[in-house]
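Could you have a look at this structure, given as structure tokens, before my questions?
Shown here: the complex without one of its protein chains, the others still in place.
Chains here go by letter, A and B, matching the order in which they are written, and residues are numbered from 1 within each.
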Amino acid sequence: MLAIIETRKIFAGETEVAKIVFYVLALIVLVIFFVGVIRRLVVYNRGRRAPNFAWLRRRDPRDVPEVSERPTVPSSLVTIATNQTIIKTKHKVGVSHWLLFWGFIGLFLATSILSLDYDVLGNASRIITGHTYSFFQGPFYLAYNAVFDFAGLLALVGTVLLASRRWFSKEPQLDYTRAQKPESGYSRARIVIGDHVFVSGLLLILVTGLLIQGLRIDGEHFPSFEQWTWLGYLIGKGFAGLGVGAAAARAVHAWLWWVHVGLALAFVAYIPWSKAWHMLASPANLAVRDFSNVRRLPQPPADNAGYRSVDDLTPKELLGLDSCTKCGRCHVVCPARTGGAPLSPRDLILDLRQLADHKHGIPLLFDTETRPSPTGPMNEDGCLAGEVVVGETLWSCTTCMACVEICPVGIEHVPLIVQLRRTLVDQGAMDPTLQSALQNIATQGNSFGKSSRMRARWTKGLDFPIVDARTQHVEYLWFLGDFASFDERLMDISRTLATVLHANGISFGILFEEERNAGNDVRRVGEEGLFEMLVEQNMNAFAKASFDKIFTTDPHSFNTLRNEYPAFGLDRPVLHYSELLAKLLFTGKVAPGNLMRKVTYHDPCYLGRYNRIFEAPRAVISALGCDLVEMPRHGVNSFCCGAGGGRIWMDDSVLDERPSVNRIKEASTLDVDYFVVACPKDYAMFSDAVKTVGIEDKLKVVDIVELFAEATLSSALVDV
Amino acid sequence: MHIVVAMRQLADLVEELEVNGDGTDIDRDFVKFVSNEWDEAALEEALTIKDESAASVTVVALDEPDVDQTLYAALAKGADRAVKLTGHDPSAWVRTRERAQRIASFLAHEEFDLVLTGVQAADDLDGQLAGILGSTLDIPHAAVVVGVELTGSSLRVAQELGGGLVGVSELELPAVLGVQAARQAPRYASITRIRQAMQTQKIEEQEVSLEVTTPQVTVRRLYPPEKQGGATMLTGSAKDVATEIVNILRSKGLV
């Protein structure tokens, strides 16, 4: 008796010639694919290797545990598998991608299993035993079809959703208009074509694949076990319903199969030569990304002050450039771009990729912006900083890290921008106001150009002395930063903080004239030498003082002291004053307040995104009895005030709208009376912005310690 | 074309200046010294000329506190050579007339076409360097220069004469110019470049020994001017206040 074995013939209906043609094609495709992959890997591998280069950074004993979340291999796998970086800020797009991602992985798996059975097991067994074995039958066959049809459906749904977004959506991130518009004009038409080729190709492969499955089952007169191949069965029934008989189905199947196979093979070959390369590059990049590079900037290249050519790019940076899918999320969240500055992180990455790929002789298909004259990414002999990427673009960056945070593929834009700025600084190509700020910092140690002896002038008017940490041991060394020390408006707030700490018996002291600008923004401007000089000066001052911990007013100083100074020998914990205030409240030292204010809170970039301190200031605000209403952009998505990365020293009249004004407008839509900040630069920027918007009567900018003082100190003490 | 830029250190005006024990000089022990800002403009002009033509630039300065920093910065910015003159007390006030003689004595052994220096320095009690140096060397000079044009061996300078009036004239070379402003703001030398210059370049030292006998002002005392605390508030009707303001403007010859 002939047992019914649930299976189907591989290469049913194809001739031996066709089989040979298929294998020859497949071989050619594999060669093209691997040649494409290998030449990219070779280029990455030739990238500049900084000392201690490693694809996966070793854990550093100096790491601050809670902020140096170097991704572990398992955590990276989870990130990649869940598509969480894609889903987290755009759920619909992310879920669509997840469907497509897993759908195609399923289909790839299906093909691999088939090949394993037919090509590997079949051939091996025939050669060894003379019999051809196959496991592609029986229950395995049924389950295989049931499961992988499901994968096909996932892929189809995901691809249709993404394709229709690409075709119909008017979202700003899909608009490839440059932020920096070259005089000569430019065209990104090829890039647009590349997108459509990619997504339409996927869709075609899926649709033809499902159609041939249906046609095959129709052609085989619907064997009952093929009901397990449920999607194909349904499609086959659909064909039958449309009057396509078995013979017709077999005829169409015969040529549609070739269309499908041709498309699929072409696509495989296309992967390492096009935008599709992100399928491999992006997960790889997610696995090697390391946010600590943003908190703790990498060293300049050994032989140059900063990046000048593509030869300066590290293997990881080259991989990062290749990972970019032009999703445009960075383009949308960038405060510089939003304000009308010529910087778009997306454009920066695309420009560098185009240039690097062309110089390395591995341009991706449909990935080239064209210009009538060889400028920007077409300027292959130009210096990366200032010529390929124009100076104004690089100077626009506030280093707010929003791009790094939102990038679904883990690109680290900020360190790259700083490496390029270092070259501009070396060439002296900068805004005159920035130049004078740097000169002031070099000579006086502060950006205000005031005598260092004036640094402690803010202490005048206090009715208690501030301890000199150089002469007396203190628990906390208070590092104020330039703004809290020298800006007239902020000196008041410094006095308030001092009064609060004094009233609560905190042992603290300052460095008086020996404190220098901490150098966070100096480093991010690209003045590495000056940064090192400042670190040296501050470390000398620390050495003279006696203290257990440091706390800072300024989140920028906080970042560098906490993350960068340890490399220069700082071995004491560093806190932000909002953490100190929270501690006062939650150790019961201070009773909670009852202010009954409606407030919103602005996360400073260097406190929130950079150092993940979101809770302490919020806890303080709540404990003081305030009703905290969040702005739409808060926490990791907080919107920069525009002052970071040295922008506060530069002319911002080129902007259409200052980021601080944009932010105040956002807050003004809420029903709140107070705009709470925890950063001196924020206070300065937003105090100006409420005036510009003209709502200084309705929305008052307050520092968190002002609320704290009001809620917890008697009025006599508040009036310092 | 060889350009010499005469630079100098000056007490940082950002600092509070205190007067020394006998009241005839600032207390130099606790003051920070920085490069004279107009000398920086002179250096910038020299370097711009160098960028445009094949000029060489030598920077010369008397030994004064932190002068090495200024000279290395000049080298980092592109000066070819830096010379430090010794032979005087580096911690004392070198009056401008003596300074001119010392620089002139250095220049006596130099071949140069043009000397650029800042139009003034904040302690120029005895006059400004360019004119004194020009007269000492018996070469033409001009002060408050805002434009320098060198074509072949001819020098054209633009001088600001006040009220926006600019006088253009030609001078024979060699000449000395007191520079008010360069064509562009002084360039920035990154600390890394300055440190590189310190490692790779040397400052030449030259001793100048001379008996200085120029007549000069004898300083009896230095003292801070009386402080004016806050604004004098003008009160009364709008007409009264307006009249007072116009009177102030008239007394300054402005309306």
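Keep this in mind: a residue touches a chain if its C-beta (ideal position, glycine included) is under 8 Å from a C-beta of that chain, and two chains touch if they have at least 3 such contacts.
Please note the rule applied: contacts and distances are computed from a predicted model.
Chemist: UniProt protein name for the omitted subunit, picking from "Electron transfer flavoprotein subunit alpha/FixB family protein", "Maltose/maltodextrin transport system permease protein", "Carbon monoxide dehydrogenase" or "Phenylacetate-CoA oxygenase"?
Modeler: "Electron transfer flavoprotein subunit alpha/FixB family protein"
Chemist: What are the shown chains in contact with the chain that isn't displayed?
Modeler: It touches the following shown chains in the full complex: A, B.
Chemist: Using the touch definition up top, pick the residue from B:46, B:94 or B:142 that touches the left-out chain.
Modeler: B:142
Chemist: For the full complex, which residue in B:151, B:209 or B:235 touches the chain that was left out?
Modeler: B:235
Chemist: I'm checking contacts with the chain that's been left out. Which of A:117, A:527 or A:652 qualifies?
Modeler: A:652
Chemist: Taking the full complex into account, what residues of chain A touch the chain not shown?
Modeler: Given the touch definition above, chain A has residues 433, 448, 487-488, 650-653, 658, 688, 691-692 touching the missing chain.
Chemist: Using the touch rule from the top, list residues of chain B that touch the missing partner.
Modeler: Touching the chain left out of view, chain B contributes residues 11, 13, 17, 19, 26, 96-97, 100, 119-120, 122-132, 134-136, 139-144, 156, 158-172, 175, 178, 214-225, 228, 230-235, 238-239, 241-246, 248-249, 252-255.
Following the convention adopted for this analysis, only the chains that are shown with their structure count from here on.
Chemist: Taking each chain's centre as its mean C-alpha position, how far apart are chain A and chain B in Å?
Modeler: Chain centres of chain A and chain B, defined by C-alpha means, are spaced 50 Å apart.
Chemist: Considering the complex alone, what residue numbers of chain B touch chain A?
Modeler: 12, 14-16, 32, 34, 77, 185, 187-195
Chemist: Would you mind writing out the residues of chain A in touch with chain B in their complex?
Modeler: So the residues of chain A in touch with chain B come to 305, 425-426, 428, 430, 432, 435, 438-439, 442-444, 449-451, 453, 527-530, 532-533.
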